[in-house]
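With one protein chain held back, the other chains of the complex are shown just where they sit.
Labels A, B and C are assigned to the chains in the order they are written; within every chain, residues are numbered from 1.
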Amino acid sequence: MPSFDALLDLPLYPVDRYAPLADRLKRLLATAADVIFVQAEAILALEATAASLAAPGLTAVNIVTSSYGSYFGTWLKRGGASVTDVVAEPGRPITVAAVKAALDALPSVGLIAVVHAESANGSLNPLPEIAALAKARSALLVVDAVASFGGHSVPVDALGVDVAIVGPQKALGGPTGLSVLSVSRRAWQQIAQSKARLSPSNLALSDIRDNWLDRGRGSPPGMPAALEFWALDAAIARIEAEGLDKVIARHALAARASRAGLRALGITPWIEDDTTASVLVTAAPIPDGISSRALVGAAAAFGVGLSPAPGDMAERLVRLDHTGPRAAFPVVLANVIAYGGALQRLGWTVDIPAAGRAVTEVYSEALRSSR
Amino acid sequence: MPSFDALLDLPLYPVDRYAPLADRLKRLLATAADVIFVQAEAILALEATAASLAAPGLTAVNIVTSSYGSYFGTWLKRGGASVTDVVAEPGRPITVAAVKAALDALPSVGLIAVVHAESANGSLNPLPEIAALAKARSALLVVDAVASFGGHSVPVDALGVDVAIVGPQKALGGPTGLSVLSVSRRAWQQIAQSKARLSPSNLALSDIRDNWLDRGRGSPPGMPAALEFWALDAAIARIEAEGLDKVIARHALAARASRAGLRALGITPWIEDDTTASVLVTAAPIPDGISSRALVGAAAAFGVGLSPAPGDMAERLVRLDHTGPRAAFPVVLANVIAYGGALQRLGWTVDIPAAGRAVTEVYSEALRSSR
Amino acid sequence: MPSFDALLDLPLYPVDRYAPLADRLKRLLATAADVIFVQAEAILALEATAASLAAPGLTAVNIVTSSYGSYFGTWLKRGGASVTDVVAEPGRPITVAAVKAALDALPSVGLIAVVHAESANGSLNPLPEIAALAKARSALLVVDAVASFGGHSVPVDALGVDVAIVGPQKALGGPTGLSVLSVSRRAWQQIAQSKARLSPSNLALSDIRDNWLDRGRGSPPGMPAALEFWALDAAIARIEAEGLDKVIARHALAARASRAGLRALGITPWIEDDTTASVLVTAAPIPDGISSRALVGAAAAFGVGLSPAPGDMAERLVRLDHTGPRAAFPVVLANVIAYGGALQRLGWTVDIPAAGRAVTEVYSEALRSSR
Partner (left out) sequence: MPSFDALLDLPLYPVDRYAPLADRLKRLLATAADVIFVQAEAILALEATAASLAAPGLTAVNIVTSSYGSYFGTWLKRGGASVTDVVAEPGRPITVAAVKAALDALPSVGLIAVVHAESANGSLNPLPEIAALAKARSALLVVDAVASFGGHSVPVDALGVDVAIVGPQKALGGPTGLSVLSVSRRAWQQIAQSKARLSPSNLALSDIRDNWLDRGRGSPPGMPAALEFWALDAAIARIEAEGLDKVIARHALAARASRAGLRALGITPWIEDDTTASVLVTAAPIPDGISSRALVGAAAAFGVGLSPAPGDMAERLVRLDHTGPRAAFPVVLANVIAYGGALQRLGWTVDIPAAGRAVTEVYSEALRSSR
């Protein structure tokens, strides 16, 4: 019984394309450091990173702006590190002052970890300022760029990022089951300390170094998932064709229009300050008396998927997703209007007409100035 | 050098699936007549139909509401038929009165041909009334349902349609390079007359009858295009899963909202009367002093593709496409707003806010009543 | 109900890629003539070619080595040409002498048509010699290269081919529902005569010239089938990556090994002379007393699909297919052994061991000399 499925029977990703693929990612990340693949979803890549960097004697400042940061601290501690969590207000970005205070309270610090942009609540942490603090203290800087890379600029070497974790499934529009890491020379030195504890493991970064980087960057250890590598290759090709700068600008425009749309509805975006908002998703508040389920359901009836927030924020905000190929006028407009329409159906008063106009004007304006 | 492309190396469509595939299409077309495949795009299937039905001695009334109808008449004449073209106003549907007048002027008529819905200008011809006229005169009824099937109801046997031509690429969301025809017993009798003139040819319907229908409906003559048949199968599976009634209702809603949106902008839809408008595309006028190119370009800047009209109508209307998977709120809303936004940028005054509200309300209302 | 199918929802082939795609085909065909797309399977492209070239006053010599040639003559005659069919022995290639005799019997000849390689019976017609005869008489040379291009060299301009018809589904490993034609300046002059008879039609080559070539080679007339163009693009990319010379050499090797294998079995290939055999398929005889159905069935049990021959040859030969990606040792070996194994099961005595050795030796030898 013949049957056709494009996802089956595809060839192995060619052995001699892994290294060039890594090199293309290096260019996008603007780094001369090593770029490696972790063959698992971003959350496992984060666990691998924390576990591999952790060691007794390491003092870390771990910035927590969602559960991801909280997990990261746990994994660092599990590996023997001494960790100070700097925790933001729930659902909010961290302040530079809070980070500075935590650092100043410690005699020395070996590592600072931060999530760049939070898809959980649409916030953006002040990466350049944090990078400056890390540099001043000679601390390793670990950046979870899963939900920022491709939307925000992440110039790894210019910022002095020692480890950046990238997930292709967000702004790059790529696959989910594969992650990408840049690792600096200093980071490798720290990672070497965990080898005895973690090896053998495909999630031990030291093993990836030994078995892939140091062996000519051929086939990655284990059995590489052909679907994921072919898809990553295709996604990167799209980014290269569009140009990373344009991809970033496209996300910025989507965020600006989404935020203008919300304000025109009469709604304050969950993250009030534009400079601390993610450009991949825009978080919008759930008014009192309305459940997340009702709001998401009412929007779904318009054919628009608002994303409920995870964890504590579940009843406080929903997310308008304009990530990757969704960073486009039709999606942004439908997101805002469906959010507004859903509120209206649930008895709330919003100005849908004004929202349509606002989204349209932001895009019109961008078009004019791009001439 | 291995490379992966999902469109290559796919297996032949299995010999024993052609007949069941045709039977599934029969169910959707609500017919007990034969359903056959013409292995080419709809325009060639139309030529094949006209050429195969035409014969000296055949008197045909051919309704012309776009260039497709005009071609159809040419092909009928080329085959020896005596053809009366009943031509609508440019860009408009035909009136029942005009068809009746043409029929009444003839002593007898053997065939009536009509395009059901015109994607060229968004009009819908009055099929049930034309079907009644055909029945009263015992004329064969040939319906170009390429741009209507899946959006409008086309109950082949209930209406007495002798030949329906279906293109999977429109409301069915399927492939373009393959067409589907239903052919009644009476139509086959007429077609038999053209065999000597046309055979051998993969576009001679008599050959398709001889080489496929009468040989157990195995592999169609020639080399069947695997891509097209696999894609048609998948598209039909989607329609079956959603339910044809729901697909039709989804298109009707998209049209209703598009038309309400245009009116709220302050624009009269090109087809003023809702009952004579296609639900697959909504035609909107191009105001004087604006070129089609400028309007389409301005909308494209919003990431929305308005379709320029073909032929004479090129500078008079553009089309808002809500066909197939595009019959959904986000697309409909973006179409209307981008059309309005483009007009605005070109100096026209439209009420974008009102349009956003109108589209949203039509969808809201539909949702309420569907509860 | 979301569902995924890689063959649905794919984007239109970009308007600005049609011309470059045609240019890439020009390079492969080694021609400066026009290259156009006929949006249908090869058999319709052949009908379109014959119909478009035919005109009253045209004297044609049409070489018939299978039903395709026979059809071609019918179509030429239908268009008013005076046609002399030169018919080969059933299932055999034409001889140069027969062509010469037919030409010499005519005062003048305007067109010579020939199928280069016959997939029906695995024969190869003597194209260079026929080309020389055409040149000597200043006749248009029309070559059905559907089943030869990619396996045999078809240097269009060097040979002086006026129209070459290419089907991407054979040696190119591409899609079936799209054909490619090269058309010389002289051929266009002849084609101009049929415009009044055939236009409007997407199969009238004059219309393709007017509506595509002469309009900047943007979107081809009608609604281009996205699946077919994306697939053709991908197939051409593969050929470019491998190199056309290597593709041709790979087919030649497959044919050589297949023929050696048959002979080692104790079977004379259907086409005895190696120089008149196709490299895409190798025809093998069906011994007396065995039915095609039994032979194909017995081979199918080994998981190997022998192709029954069409038409008169159905009970006389089967085809071992080594076309496109199938031109490879594992396929060639399995074809020969399964053919032998099937014969053996049906009571025939063959030397399977010798066949395995022979196929293996041909490949071994090729490898040695390629060092």
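Definition applied: a contact is a pair of C-beta atoms (placed from the backbone, for glycine too) under 8 Å apart; a residue touches a chain by one contact, two chains touch by 3 or more.
Please read all numbers here as calculations on a predicted model, not as lab measurements.
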Contact residue for the chain not shown (choose from A:80, A:160 or A:177): A:177
Touching the absent chain when the full complex is considered, from A:23, A:89, A:242 or A:273: A:242
Touching residue (missing chain; options C:48, C:277 or C:338): C:338
Residues of subunit C (touch criterion as defined above) contacting the omitted chain: 1-4, 6, 10-12, 14, 226, 230, 301-304, 328-331, 333-334, 337-338, 340-341, 344-345, 351-357, 359-360, 363-364, 367-368
Subunit A residues that touch the omitted chain in the full complex: 1, 3, 5-9, 39-44, 47, 71, 74, 167, 169, 173-178, 200-203, 222-228, 230-231, 234-235, 237-238, 241-242, 325
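The rule we apply is simple: only the chains that are shown with their structure count from here on.
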Interface residue overlap between copies subunit B and subunit C, same or different (over half shared): same
Chain centre separation (subunit A, subunit B; CA means) in Å: 44
Geometric centre distance via CA averages, subunit C-subunit A, whole Å: 52
For subunit B paired with subunit C, centre-to-centre distance based on mean C-alpha positions, whole Å: 35
Residues of subunit B whose C-beta touches two or more other chains: 1, 3, 6, 226, 230
